[in-house]
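The block underneath contains the structure these notes are about, expressed in C-alpha cells.
Of the protein chains in this complex, all but one are displayed in their positions.
Now for chain A:
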C-alpha cells in the first residue's frame, strides 16, 4: 500500500513523534508510521530502539513532545491514555497487563467499564473465543500461567471493542508452543477485521504474519516494507533476526 493511500485510508497516522520519559531524555526522535484498516503492522528493532515507548506514546501513557498522532481522522495528540481509550485504542502492555488481585471474570468486566450495557455479551463472546478463560472465570489473574495471562490481557484489550489493538511484546516470556498459539490468536483476531499494531521480540514470526513492518533504530525509522519482504531481507535477518 502506498504512503498516500495510507494517509487517506489509514486508521492511525503517527508523524514525527518525539517523546521520552524524563525532562531531558529523548527516546523517540521523530518516528512516523501508518496503520491501515485490517492490517497487522509490526515494529521491530534492537533493544533500546524505542519500540515499546512508541506504543506507549500512541496509547497515551507517554506524552508526545512533538509530532502528531491521528486516529480515524481525529487528532488525539493532546489526549491522555483515558481519552485515547475512549477514541478506540486498545493497548495491551508487556508487563502488569492484568489486575492480579481480581478474578478473570472481574478483569473482563472492568475492562468493559466504558460500555456496561455490553459487558456481559462481550464477556460471553470472549469466553466462547477463548474457552480457557471460561474455565478460569473465578481464578485470580495472578494465578494464571504466562500464556494464560497474555490471552486474558488480549481479551481485556477487546472488551471495549477497540478500533485498533496495540500489543507490546505479547509473546515475551512464553514457551514456544504458547507463543505459537498466541500468534494464531492474533491472526484470528485480525481476520475478524481488527487492525493490530505490535512490537514483538520474535521478529521473524511477527513479520511473517504482518501486512507491513517498520524497523526502528535509536528512536528513528530505519526501514519499512511489507512484513514478508522485511522477513526475507538478508540485512534485516542478519541484524535483527539472527539469520
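Everything that follows uses one rule, which is that a residue touches a chain if its C-beta (ideal position, glycine included) is under 8 Å from a C-beta of that chain, and two chains touch if they have at least 3 such contacts; residues count from 1.
We adopt the following convention: contacts and distances are computed from a predicted model.
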Protein that the absent chain corresponds to, by UniProt name, given "Branched-chain amino acid transport system permease protein", "Fumarate reductase", "Hydantoinase B/oxoprolinase family protein" or "Response regulator": "Branched-chain amino acid transport system permease protein"
Candidate in contact with the missing chain, chosen from A:86, A:191 or A:238: A:86
Touch with the omitted chain, as defined above, among A:15, A:66 or A:106: A:106
Touch list for chain A against the chain that is not drawn: 59, 61, 80-82, 85-86, 90-91, 93, 96-102, 106, 109-111, 113-114, 116, 156, 159-160
